[in-house]
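Of the protein chains in this complex, all but one are displayed in their positions.
What follows is subunit A.
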Amino acid sequence: MNNLKRLLRQESVWIPIISIVIGIVIGAIVMLIGGYDPLLAYSSLVQKIFGSVYDVGETLRQIVPLILAGLAVAIAFRGGMFNIGVEGQIVMGSLGALMVGNMIDLPPIIHGIVAIIVGALFGGIWGALVAIFKVKRGLNEVISCIMLNWIALYISHITIKAFMAEAGTSRSQMIHDSASIQIQWLSDLFNGARIHWGFFIVIFILIGYYYYMNRTKWGYELRAVGYNKHAAEYAGMNVSSIAIRTFFISGAIGGLIGTFEVLGVFKYMAIAANTSGTGFDGIAVALLGMNSALGVFLSSTLFGALYYGAQGMSFGADVPPEVIKMVISIIIFFAAAPGAIRMFIKMFKRKSKREEG
């Protein structure tokens, strides 16, 4: 209880909360101007999320990749680097999982585990490449990330077409049933929502992220490098290898997103013209969640719920789902420009002080 009080006294905690409120309020105002009923819109949004067990399950399914994307971005942020290559790492993770799931025969359970490990590895290696280019050749990670995103996409196209093409469609063949990580009985319980083992693995990863960052020597090194590279060097840390390690982990988490989607949700990989965008959502999640495990969990829950609930909004109140995109953008805007909110807090504080005195 005391801890909670202390937490709430910190300004940094209020910034995301106020951002969210502002986003929702501005969203409502825009709906009013557009002639929609914001109350109906928001209530149908909430109804959509909690309307049925199926919807709850599907909302959760929406949240899982966001948590992972948020963590992938957050770990790089904490190390003072920017991973906007999660998109590519997702693709490589999907591809790795698909190859194991489709091209290899293994007994059930083992098949899934191997596919998950390979998917994470593919993503991790793809991420590590970014850091290797950075430390060996001084290439800015933003540039290499974007290039690697496209390279990953085309590698996946080529590989699928060459080895796993499903004739007459623009997608791959399905993975073997033995590689599926869907939890059938739970899915049945949730009326068919696609629930998979990734849900539980994600919880482990969240806790693991917290421990890694705050309790292990590797997390200590990572934070030191992120805060002050010069001091880290002075302290005898190998800044280059820490960067590579960090990007490997970041990429592996990114890879798991694709892995879970392939093994637990879709069972195949589409030959799409573009990447999914989940990696970019991760930037917003990490930002709003202030790169902490709990923050990422909360903010991805919010975004996932909003995304999923937006469908209900257009259904129930005829509001275009783009409004929710706008609300999310406003939240991100204020979370990223905390100066505006700080001013707000300061004004508020001064006022309440005057009233006291």
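Following the convention adopted for this analysis, a residue touches a chain if its C-beta (ideal position, glycine included) is under 8 Å from a C-beta of that chain, and two chains touch if they have at least 3 such contacts; residues count from 1.
Here is the rule we go by: contacts and distances are computed from a predicted model.
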Checklist line | Record-based protein name (UniProt) of the chain missing from this complex, from "Heme ABC transporter ATP-binding protein", "Xanthine dehydrogenase family protein subunit M", "Sarcosine oxidase subunit delta" or "Calcineurin-like phosphoesterase domain-containing protein" | finding: "Heme ABC transporter ATP-binding protein"
Notebook entry, point to check: Of the residues A:159, A:238 or A:311, which one touches the chain left out of the display?
Noted result: A:238
Check: For the chain left off this view, which of A:224, A:323 or A:341 is in contact with it?
Finding: A:224
Next item on the list: Touching the hidden chain in the full complex, which residues of subunit A are there? Just list them.
Entry: 215-218, 220-221, 223-224, 227-228, 230-238, 350
